[in-house]
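One structure, as structure tokens, below. Some questions next.
Here the complex is missing a single protein chain, while all its other protein chains stay put.
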Amino acid sequence: MDNQLISTTQAVDPVFIFIFGACLVMLLGITAAMILFVVRYRRSRSPEPTSDRDGSLWLEIVWTLLPTLLVLAMFYYGWSGYLTLRTVPKGALQTKAVARMWAWSFQYENGKTSDKLYVPVGKPVQVNLESKDVIHGFFVPAFRIKRDVVPGMKNHVWFVASRPGSYDIYCSQYCGTGHSAMIGKVEAVPEAQFTAWLNEAKEEKEGDEGMAHEVFEKFGCLGCHSTDGSQKVGPTFKGLYGSKVNVTRGGKKETVTADDGYLTESIKTPAAAIVEGFPPIMPAPEGITDAQVKAVVEFIKGLK
Amino acid sequence: MSDHDAHKEGSVHIVSYGQLVAVWVSLLLLTVTTVAVTRVDLGAGKVWAALAIACVKSGLVIAFFMHMKYEARLFRIIFFVALVTLAVFIGLTFFDVLYR
Amino acid sequence: MSHLLPRDDVGAKLGMWLFLFTELLLFGGLFILYAVYLARYPHEFSAGGHELNVVMGTTNTVVLLTSSLLAAMAVTAIKTGKPKSTVALLLGTIGCAGIFLVIKYFEWSAKFAHGIYPGSPRLVHGPPGESVFFSLYFLTTGLHGIHVVVGGALLTWIGTKVGKGSLTAENNVMLENGTLYWHLVDLVWIFIFPLYYLIL
Partner (left out) sequence: MSSDATVTPVTGGFWEDTGKRGIASWIFSTDHKRIGLLYLYSVLGFFLVGVFLGVLIRLELMAPGPTIMTAKTYNAVFTVHGVVMIFLFIIPGIPASFGNLVMPIQIGARDVAFPRLNLLSWWLYAIGAVIVLTSLFTGGGAPDTGWTFYVPFSARTGTNVSLAVFGVFVLGFSSILTGVNFVTTIHRLRAEGMNWGRLPLFVWSLYATAWVQILATPIVAITLLMVIAERTLGVGLFDPSRGGDPVMYQHLFWIYSHPAVYIMILPAMGVISEVIPVFSRKPIFGYKMIAVSSVAIAAAGSVVWGHHMFTSGMSDTAVMVFSFLTFVVAIPSAIKVFNWVSTLYRGSISLEAPMLFALSFILLFSIGGLSGLILGAAATDIHVHDTHFVVGHFHYVMFGGTGFAFFAAAHYWLPKFYGRRYKEKPAIVAWALMFVGFNVMYFTMQVLGMKGMPRRYFDYLPEFARLNFVATVGSWILVTGLIIMLVNLWRGLLKGEPFEGNPWGGASLEWITATPPPTENFEEDPVVTHGPYDFKRAGEP
């Protein structure tokens, strides 16, 4: 591992300690003075004020200058830490995080996509951020990094995972109903293992199920739909096939049976028929192929 | 109380018709100038030229039509404060826009 | 109770000016956006400016300047004790407001006819800056138009008071404040005109 490399955590934590320390000293000082004065000069002990001093130029100068110096130090220290967060080390691994309501999907330079962000331990990683809809926030507390994922804007973060492990990614910018469920993972693995994973031939996942999962990963379907019957933002896939669904089509209510045709339509043109009790928010999966739709439909069929 | 007696001063000043018409004529001339200036190819300078003339025009309107010239100093101070505020809002926003 | 407070004309004008500052900053928000987007899309803004009708814009500038003159003269008139000419001058101002709005109406309808209105297919599919330019144009001139209407109504109401004789040479701060509002409408236009019509 490159010893010169300062991780983002190492850049931020000392700033925290410095500012916290300074603030704690100030706070304790003020509190102590207040308590001392209140106890010493309470009316029962000090029935009349013993001074009517109403100002002191010297004191004012001192307590203007002192905080000024202190905050200048805080500013400078905070700013230099921030610069570390913004300066991506050379040769960082390039990855892309795509955020959509309400799921993350990650892409590598060789075209590989994944729903977890696999990274090699000890190597800097740059994550380029892209949003498909509203503003999201890419937040990994373990690395002290955060950056908003703004549609139409090129933002990025970088980090280096010093130890193998799995770290939470939160969506920090409020983005609607599924905001708090928009949780991803950074999986830091040893470099050799990572390279192997990255280059492993696009393992032809077996049949429809494999392809369906690919779709789910790419379009973030499982951010809104569950496969186990639990309620999310969209209807669950479990037991959907063959059931009767109440929908609104073109302003009129009707009941349909969830057959192949209906499911295909729901996936390709979600706005055509809106299921009762759900908001019309499902995005049309752009560039989905017919084979993929069919695979998803088959997959849903299998979920009894 | 200084600004308490102020309702005596200031507001009684009357601007003559002649003066007002003179201001109006200058405003029209300035309008012609802006249109002319922006026809010439000045590049980005055009924006600044047009804005400068607009500032002169509004200065005239404020000073004479709106009687600012004859009001107490307080009015000019607070007007300045308002303008500076707007300028600062625009200026600081550009720290983001220009360096992004 | 208010009627027991001594009349305070300077105070009334001070209050009016403070209110005008808020109006200034209200438009200021739009001007901030204008400045930012102009810096980002100079070409689209210039192309958009070309589509606006300079003749109508210039005419409207002259109309507003004239209305402002008449309003200022109305103040002089009432202070010199001529309520009749005051009313006449105010009518002139309001007339100019009407002309302004009519011209504006034709301008907007011409734009609509060319498929330029907020959210129109042409703007949605056009180059990015174009939609921004025209949206700002419609918002700014629309807001300004509302101010013209409000100002006109205000001056009409004040005019009737002058007519009824409740505003006089000694007691005219309401008229002064009304015209101050009107001049603000003019001031804003003084900036709208070069920024939208002339930045070619």
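The first chain written gets the first letter, and so on, giving A, B and C; residue counts start at 1 in each chain.
Quick note on the criterion: a contact is a pair of C-beta atoms (placed from the backbone, for glycine too) under 8 Å apart; a residue touches a chain by one contact, two chains touch by 3 or more.
Quick caveat, the model's predicted, so the values are computed rather than measured.
A.B. asks: Over the full complex, note down every shown chain the hidden chain is touching.
C.D. replies: The omitted chain makes contact with A, B, C across the full complex.
A.B. asks: Consider the whole complex, including the chain that is not shown, and state which of C:T59, C:S135 or C:T156 touches that chain.
C.D. replies: In the complete complex, the chain left out is touched by residue C:S135.
A.B. asks: For the full complex, which residue in A:L5, A:M34, A:A196 or A:A271 touches the chain that was left out?
C.D. replies: Counting the whole complex, the residue in contact with the absent chain is A:M34.
A.B. asks: Counting contacts across the full complex, list the positions on chain B that touch the omitted chain.
C.D. replies: Output for chain B: 1, 3-4, 74, 81-82, 85, 88-89, 92-93, 95-100.
A.B. asks: Spell out the interface residues on chain C facing the chain that's missing from view.
C.D. replies: 1-2, 4-5, 8, 10-11, 14-15, 18-19, 21-30, 32-33, 36-37, 40-41, 44, 118-119, 123-124, 127-132, 135-136, 138-139, 143
A.B. asks: Kindly note down the residues of chain A that lie in touch with the hidden chain.
C.D. replies: 11-12, 15-16, 19-20, 23, 26-27, 30-31, 33-34, 37-38, 41-43, 46-56, 59-60, 63-64, 67-68, 71-72, 74-75, 77-86, 133-135, 137, 139, 141-142, 144-148, 150-153, 155, 168, 170-181, 183, 233, 279-281
Going forward, only the chains that are shown with their structure count from here on.
A.B. asks: Which chains, if any, touch chain B and chain C both?
C.D. replies: none
A.B. asks: Could you work out how far the Cα centre of chain B sits from that of chain C, in whole Å?
C.D. replies: Comparing mean C-alpha positions, chain C is 15 Å from chain B.
A.B. asks: Scan chain C for residues touching two or more other chains and write them down.
C.D. replies: Residues: none.
A.B. asks: Name the residues of chain A that each touch 2 or more other chains.
C.D. replies: Residues: none.
A.B. asks: Inside the complex, what are the residues of chain C that reach chain B?
C.D. replies: 8-11, 13-14, 17-18, 21, 24-25, 28, 31-32, 35-36, 38-40, 42, 54, 58, 61-62, 65-66, 68-69, 71-73, 75-76, 79-80, 173, 176, 179-180, 183, 186-187, 190-191, 193-195, 198-200
A.B. asks: Where on chain B is chain C touching in the complex?
C.D. replies: Counting only chain B, the residues touching chain C are 3, 6-7, 10-11, 14-17, 20-21, 23-24, 27-28, 31, 34-35, 38-39, 44, 46-47, 50-51, 53-54, 57-58, 61-62, 64-67, 71-72, 74-75, 78-79, 82, 85-86, 89-90, 93-94, 97-98.
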